[in-house]
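The structure appears right after this line, and notes come after that.
In this view, the complex is presented without one of its protein chains, the others remaining in place.
This part shows chain A:
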Amino acid sequence: MSLLSVRNVTMKFGGLVAVNDVSFDVEKGEVFALVGPNGAGKSTVFNLISRFYDPFEGEIVFDGENLLDHAPSDIAQLGIARTFQNIELFENATVLQNMLVGRHTHRTSNLLSELFFLPSVRRAEIAHRRAVEDAIDFLNLHAYRDQLIAGLPYGVRKVVEMGRAMAIGPKLLLLDEPASGLSMEETQDVAFWVEDIKKIRGITVLMVEHDMHLVASVSDRVMALADGKRLALGTPQEVQNDPEVIKAYIGAPDDEQEAA
């Protein structure tokens, strides 16, 4: 059984059909990439999985659970972590605090025990800290641990957001354009991390990315979207050579445009 299964999902914003009858399955242990021009509906697919929107039609099943039965704040608990295309960090908190929020689904204490900071809360805090330090080690964020997000450069913020998602300890990681706005070296780092996340950590990755070089080097399968519709699905090579995909990216030849 697939880890994530998106079936005939349609999403409309007013008259605009942002996602049009899209289906795909993400298998356990793979890196699955979503590509397509701007406005194709890629982020909307992520937001549907995060349950920020109710789909107009269709079904999303994760690990045997129908996601549509769950509230947005249950999604992390089920094992899905995500990053945002436009970085949504907690600006007035430190890197460490941001990543510790990622441990929220592992919270064992309640209001009273926290107000009095009982020994059990202290022990749990140290365990959370260990998990977060593990992500800090993995992503090399040591130098920024105690800095406020508000003062960090763009590239570092992207990495912190990935770290926060990893701190959840997810089964599925959704990365929305993890390399956009990054330098060549930073993009290379992202490629290594995605590879390690899959191979060493055994986390399945679903990612939206424009950098075709990065997509080709890390993903097992790719799905191309345009205008909310699925154009092609297959290995990176297959999708890159698909005539429909080439048409969507480069635009239809002149004569066809006239015919349409």
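One rule holds for everything that comes next: a residue touches a chain if its C-beta (ideal position, glycine included) is under 8 Å from a C-beta of that chain, and two chains touch if they have at least 3 such contacts; residues count from 1.
We adopt the following convention: contacts and distances are computed from a predicted model.
According to its UniProt record, the chain left out of view corresponds to "Branched-chain amino acid ABC transporter permease" among "Protein arginine kinase", "Xanthine dehydrogenase", "Branched-chain amino acid ABC transporter permease" or "Phenylpropionate dioxygenase, large terminal subunit". Here the missing chain is touched by one residue of A:Val6, A:Ala76 or A:Leu225, and it is A:Ala76. When the full complex is taken into account, the listed residue touching the unshown chain is A:Gln85, out of A:Thr10, A:Ser23 or A:Gln85.
Contact with the chain not shown here comes from a single listed residue; of A:Val121, A:Met212 or A:Leu233, that residue is A:Val121.
Touch with the chain that is not drawn comes from one residue among A:Val17, A:Val61, A:Val101 or A:Leu233, which is A:Val101. Within the entire complex, the positions of chain A that touch the omitted partner chain are 43, 47, 50, 52, 71-77, 81-82, 84-93, 96-97, 100-105, 107, 109, 111, 114-117, 121-122, 125-126, 128-130, 133, 148, 150-154, 164, 168.
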